[in-house]
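Only a portion of the chains appears, each positioned as in the full assembly.
Letters are used for the chains, namely A and B, taken in the order the chains are written, and counting of residues starts over at 1 for each.
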Amino acid sequence: MLHLIGIGGQWYMVRMAFSTQLEYEIRDAGCDFIFNLQAAYTPRQTVVQERLSFNQGLSANIYTDAPTQSRFIAVHALQGQLSVQYSAVVDLTHFKAAPNKLSEISPQSLPGHVLPYLYPSRYCQSDRLLAFASQQFGSLMMGYSRAQAIRDWVYNHVRFQGNTSNSNTSALDTLIDRVGVCRDFAHLMIAMCRAVNLPARMVSSMDYGADPALGPSDFHAYVEVYLADASGVGRWYMFDPSGTAIPMGFVRFGTGRDAADIAFATIFGHVTAAQPVISIQVVPDADGRLVVPRRVPFALSTDGP
Amino acid sequence: MLHLIGIGGQWYMVRMAFSTQLEYEIRDAGCDFIFNLQAAYTPRQTVVQERLSFNQGLSANIYTDAPTQSRFIAVHALQGQLSVQYSAVVDLTHFKAAPNKLSEISPQSLPGHVLPYLYPSRYCQSDRLLAFASQQFGSLMMGYSRAQAIRDWVYNHVRFQGNTSNSNTSALDTLIDRVGVCRDFAHLMIAMCRAVNLPARMVSSMDYGADPALGPSDFHAYVEVYLADASGVGRWYMFDPSGTAIPMGFVRFGTGRDAADIAFATIFGHVTAAQPVISIQVVPDADGRLVVPRRVPFALSTDGP
């Protein structure tokens, strides 16, 4: 096994192969679905191959959101079973940076496309956390280390436990209840970041590297924070506040303000859903090199130039 | 005074002249502001002239959000007084439609840029209102009339009263407390619309036509719902759930999911703000015609083709 070799700010790429399978039983005469489960096409995430199939013949309405490259596919399915299978191989080319070289950008200087990620959203009510976040993180040195301190606070104060939250659970609930799953950790970290003017957003992915004791492979949610590198170039850097998975293996599906934006499936009708079946593994690249994701002491980004 | 004369689906335009004045006392060494108070440039809202001035010399970071045409201007102001004056003359060319010709579009068929307005947001937790909205509005005939029924429900069940809500107040609060100001009416209507799969969003404007008994002219928030006309063309149609102002006189400033997106000023520091001073009036157009906004039995849109 060849390990990763850094060249300048880059590494050899990581190649991930994965598949997801969704099964629904539609109880109404028909039902609309909006799926957001395909790997995004970005300069740092190349989709080498992908295959999407439905068991029903469907006419799909396809849409890619320009700023985030989130891919939406809307379909109308008929009563009965709907099976969705998606598999892909993607190459990730991480930008890596020394954490201590990354700085915050004042609100006034942020690019316009970043502004929405400063504002509160459905599950990340940062407007309520101004006093708390200022107390806790307001006097810390600004930069990547402050985002990391927020991530660590969430990791250290919230207990990971399945079935302790639901689709209504927001960052305020998690701050009070101190328990949740990956999405809850992400919402709380995002809300606290925004409360100290750090732009933060949520990405949907899979939990590559998670301890099998937590159960079979699953969808995952992680956090990105917008910071400037030593040249002043802004990028979104990855954080995993639940600490359950390995960021270097994160494939990007949807990108948005919070879970409301990036559900892998939004369903408009009465449906019984099975647990998604997911598999993900690292595979050798075109040249036969296998670069295995691992936890690294660098700041990683798969967004931006 | 010449009254409006319809030609096909259009009317002669309405010309509005207005000014806003904001005064802040900045207590910190400096403070970032993001303003969103300029009239949007859209095919149906032409800015004939405008003038923006600050009493401090400032370097501004200017950004227009492509999908909504919301205009953001970010500045760093120094300790002391900050005065912002904006005045403009705009021409509004409304699209009008017979309400009974407007139909809903199923989620599966919506254009991608409309999808974010189906999802819950900070102040419009539509995910909580599925059962309520389905009980109340689920069996109504679909179309403009259903959006109107939601608007009327909000208007009839919430009492307008100043100083009864604050920046934390959300649609759920208003549904319980049954009291609020224009933004609260708008949030509740938006949340209920999304709960029955009607895409809905919020626009910031001024309360042209409001009863002087409610106080001096003020900023205003109204609602847009996305519907298809008889040709299947989708547009955002205006609703004023607070019933305080006259939609035909609404100038569009910011457009977004809810108040979190379209605050006229987002402030990153300690500041004392005076009450904004606003004036707005209808003026004759370039040909000397004065078309006075009034309440009309048509569906009006200032968005879309």
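One rule holds for everything that comes next: contacts are C-beta pairs under 8 Å (C-beta built on N, C-alpha and C of every residue); 3 or more make two chains touch, one makes a residue touch a chain.
Everything numeric in this text was worked out from a predicted model, so none of it was measured.
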{"item": "Whole-assembly copy number, given 2 chains displayed", "value": "4"}
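The definition used in the following text is that only the chains that are shown with their structure count from here on.
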{"item": "Separation of chain A from chain B, taking each centre as the mean of its C-alpha atoms, in whole Å", "value": "32"}
{"item": "Touching residues (chain side chain A, partner chain B) in the complex", "value": "32-34, 61, 63-66, 72, 74-76, 106-113, 115-116, 118-122, 125, 127-128, 167-168, 197, 260-261, 266, 268"}
